[in-house]
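Please read the structure below before turning to the comments.
Here the complex is missing one protein chain, while the rest keep their positions.
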Amino acid sequence: MLLAAFEFPHIDELFRWKGLFFGDTAYEINKTSLLVLISSVMILLIFVGGSRRMRLIPTKLQSILEMTFEFIDHGITRDVVGKDAGRFTPFLGSLFLFILFLNFWEIVPFIQFPPTARFAIPLYLALQTYFIYWYLGFRHNGYRYLTGHLFPAGVPKALYILVTPIELVQIVIVRPFSLAVRLLANMMAGHILLTALALLTAYALENAPIIAIGPFLLNVGVTGFELLVGFLQAYIFTLLTAVYIADSIHPDH
Amino acid sequence: MNVVFAALLVSENANDGVKASNPILPETTEIVWSVVAFVLVFAVLAWKAWPAISKSLSDREAKIRADLDAAEGARVEAESSLETYKQQLADARGDAGRIIDEARQAADDVRRELIARAEADAADLRTRAQEDIRQATERAMVDLQARLADLSIELAQRIVERNLDRDTQIALIESYINEVASTQK
Partner (left out) sequence: MHDILLAVQEAGELKDGLSSIGAGIAYGAAAIGPGIGIGIVVGNAITAMARQPEMSGPIRTTMFLGIAFTEALALFGFVLFFLAKG
């Protein structure tokens, strides 16, 4: 076994980064925070700059911005939340773009690290969604929001012993946790996979160059796949947020 | 710059050794900065970008709808004016037919009148000619009678001159005078 001596680095080396600025304070900036800030500046530059002068006959950039808007506004907000739910488009659109840009750092050469693979970002975004849908639920439906979920209509009374705890755990813990973990774990797994294949290629190149073509081609393929995953996870996170918001506003549907 | 770049590529543990906390647990600093970044993105996009894009889309929709409406209006108008033109064309065609009929009628009338007048003239001429002929004949007959009488008398005179002697003549004259005298009584 030529590759028997290959040793994978400790997991911390893949995800934990030294502080760059403001070391050892709560405002310490490490690679993750830096990428998050760069992403938000990029989003702002593209979208605010691009929408500064809108024309009747769109330029290419304007078309892209409009397609993004339509994708969120029609594909997610109006389809899932409701026809008159246009007021949620700014939030859902910003959420989608934010996650999308962060996810795509995974396959940017020399950066190759998705900040969403750190629990901080998915956790924050999921908690944000969590508070928003609780707030909307109580604002639109009062206490019936909670009782409607805990004691669903059409279920035999005896089953409430079973259904109510499950529903409670579902809306209080499972929803935000699965939302955060889905994004985190997908990006984390992708990052580990890419790192493993890259390291394997480098190791094989040193010891048995002919074998290196295998992991290399695999790496290229997985990189393309991660592009899809990055988009899909941003879409699913936004879609689920929309579904939860819709559930809070019209709990009967 | 190189320092930053190197620090981006080199992870924390390469220098510091294994930390106690788990790699999937969140770090405070990352939460702080992601909150800042997301709130910034949301606020600025909601303030500047989304309304502008939404407005551009609805403007275009309104423009296209207005254009379609205008085109529909123009089509209806064109159809109605086409209808009018067709109507007018049919009217004009009817008028032309009527005018031609009238002209033909008038021409017919004129022709008939002319023929009638020509026939009348011809009849007039003929009667006048016949009258003339009749008069001329009559005159000729009168003349001829007169001449015939004259000639007869002359002839008679000549014959009588040669055959009658003086006595007879006188007797005849006597008898004539008597006859005339008797008729004049």
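Things worth noting here:
By letter and in written order, the chains are A and B; residue numbering begins at 1 in each of them.
Throughout what follows, a contact is a pair of C-beta atoms (placed from the backbone, for glycine too) under 8 Å apart; a residue touches a chain by one contact, two chains touch by 3 or more.
Source: prediction; values computed, not measured.
The chain we do not see here touches A, B in the full complex. Within the whole complex, the absent chain has one touching residue among A:Gln112, A:Thr164 or A:Ser178, and that is A:Ser178. From the options A:Thr116, A:Asn141, A:Asn186 or A:Thr201, the residue with contact to the chain not on display is A:Asn186.
One chain of the complex is left out; on chain B, the residues touching it are 22-24.
Where chain A meets the missing chain, the touching residues are 11, 75, 79-80, 178, 181-182, 184-186, 188-189, 232, 235-236, 239-240, 243.
Assume only the chains that are shown with their structure count from here on.
The mean-CA centres of chain A and chain B are about 79 angstrom from one another, to the nearest whole unit.
Taken together, the chain B residues at the contact with chain A in this complex read 4, 7-16, 18-19, 23-38, 40-42, 44-46, 48-50, 52-57, 59-60, 63. Taken in their complex, chain A has these residues touching chain B: 10-20, 25-34, 36-37, 39-40, 43-44, 47-48, 50-52, 54-56, 58, 62, 65-66, 69-70, 73, 86, 89-91, 93-95, 97-98, 110-111, 115, 118-121, 123-125, 128, 184, 188.
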